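For this view, one protein chain was removed and the others were kept in their places.
== chain A ==
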């Protein structure tokens, strides 16, 4: 512990003089040339090389100082360290003294080095230039050592370390008093022992620096101006002058601080004391009023600002103090994370001093090192940065109580990227604005029980969720959709976990946290799908219920119950009309229409275990109703206007376009690009990418708009749209994805019901229109950004042409499988009749079939076959009109209605070509001849579900073709399909 046995001189390693002595002449030449000086400066070099009286004086000075330091070490420092620490205070005291001795040793070491360099120079004045002196060349290093010593020394002063040490061994020091007095000659010996020690440890240093300064000054004045060493001399002079100021200030601060600790109550001292802390300003010296907090005393330290008010001590970390540069009279404004103050003074002067001092203290605290030479003076900017990166724990009651924010600040508020952690485990990582969550953020909220978290990955605005977000509630539920003011609002999907006992999924609109507006709810447990309107989280308004078993209801709901008149379509195509109860059974007056046309009118009821019972009149005379009426009945048509059905999906896109497609809002308005949920689960990583993503998205938006501008002629536009729609990062692609989501939620699974085909097909067409409108919106923004003239508003006809000709074929594949399934179900019965028909017709050999269908003999394509009858039969089988048949079969290879129609046209051309070949001349087929031939080709092509195909083509066909060639061909195909279903087509071949 006691380093007394160390012999100080052994600590230094002065280089052996001979080692550093190269040949004088060479060195000086080399030095000169290396410094870029011309040899002409030779004479001057000569005069300097002779050495100066100042150098000799410096040498002497250093020798004396070195000896003084060694003496102080053995007489004062070593005995001071012989302290048995008994309590924390004295332990701290010892530590500080140890530090002081270390600094002192460093000081001695650097003095020895300086000494050495001076000796070398004096020994070889010609060979070694002035600039080799440590005091000049290494002035900064020397300065550093001095400052460290001062730091250690003042800490001891502040802590009253000498006093404590002397007190512990007062006998020893008393006995040494005389010896000390003698040894430390020429020093004032006033006051107590500890004061003496303090002086002994400081005075030689101050005096030494003073000597340095005067010698360096005179060296500077005598040295010529052109020498390179001159700059060094001037530099060193300034440094040591500055060091004097620094020392004065440090000592003043230390004395003031020590004085403060002495006078403060012990409670306050314990709260505020640290050895390194220095008092910069005290309102007792310069009065200050603080509003709104009425503090009676303000203490400005070098790291904190303290307001004392009664028993309360308010401490503010200077790193998180902003001084508002806007000043108003004799008052200035201070901002801290939780509080704001106005500091004022009677005298403008005092106010300016306070403001300046606080500002400089903040600067110094942020820089993390003492200003040199004086507070506020130096090279660095004297204005603290407004944006800072800091950690802070909020104390005030409220939302943020005990929460720790770590991240970027602006004017006293979290602003920029940061993390906010609450003691209960809640954790928000994201961007902040004016102290509130704003922009993308991920928030984890622990659930009351278990080790589960709710995870909100969301866009925030002014502290609450706003815009698109994904929320995982533990592992039980997930919400993906829009928020407003922290509540689900707009379009969103809430789904319980697949494995949950009561799996439920709602896809639709929300208002202030509740299901409201058009929405689809699937209840897998009950096997029910509700399509309809909601209000205040309940089914309310017109609605349709489809069950797994295929039973459908349509009626009006009130507070979750179906009330009043409604209809029920049973799986066997019976129609129930009447009043329904909550559990969807018919009760009261009603009417049942059976598929065979019988009707039962009367009063219905149901009892436990008795099923449905009725009293009424069964009318078996009634004419069979149009058998198609129940079977083909479409639900929901006209009840849910297609334009307003998915407003919550179209709306954000429109907002996005209206605000001019800001890249940074793309995510908030259009939703995230999510590849897999696992990807998002790595929330931290996602956040890391996010900052670049934001810049990216703005850039990407530019590219996207540019691309739209460059591809405006029809062909390029089609390609461009195709690309956009298939790209899930593109706004149009995102919109399409969300639309697909709603479509699947409605029409897949339980929703795959023939009575919903009408809803589905009008929805697809509406989506096509909206996608085109979305494209037009983006295009307008692109034009606007380029300052180009906007596109004129399209007329309805031009728009319809683009929607049907361009957009529908591009987006239809995304909906095709669900949509086609509905057509399939709707036309199941006809398709099965048709199937029987083609199966039967397939039994006919070609010639028999041609004959059976009354195809005129001269059109039979048999003439070019000169074979025997038997051969002919075997060969001809499945050969007649083969090209047309194969062509027609291609109709199922495309989803584009237009392409399907083109297939039909090509099929016709093939028939015509075959006939023309048979007749040896061009022949225009009248319908009398064409229809039988077409029936032949259709029956041989054996296309499955032809009815579904035909109806889908007709519904999705561009209305521009109505009455035209494609319409004709489709009608011809439809008539073949109808004909094949007929009974007489089921006759077996003769």
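Note that in this section a contact is a pair of C-beta atoms (placed from the backbone, for glycine too) under 8 Å apart; a residue touches a chain by one contact, two chains touch by 3 or more; residues count from 1.
Here is the rule we use: contacts and distances are computed from a predicted model.
The chain absent from the displayed complex carries the UniProt protein name "Ras-related protein Rab-31", chosen from "tRNA (guanine(10)-N(2))-methyltransferase", "Ras-related protein Rab-31", "GTPase-activating gyp3" or "Replication factor C subunit 4". Contact with the chain not shown here comes from a single listed residue; of A:179, A:386, A:617 or A:927, that residue is A:927.
Checked against the hidden chain, the listed residues A:747, A:844, A:908 or A:936 yield one contact partner: A:908. Considering the complete assembly, chain A touches the hidden chain via residues 628, 632, 795-797, 854, 905, 908, 912, 923-928, 930-932, 951, 954, 959, 962-965, 968-969, 971-972, 974-975, 978-979, 984.
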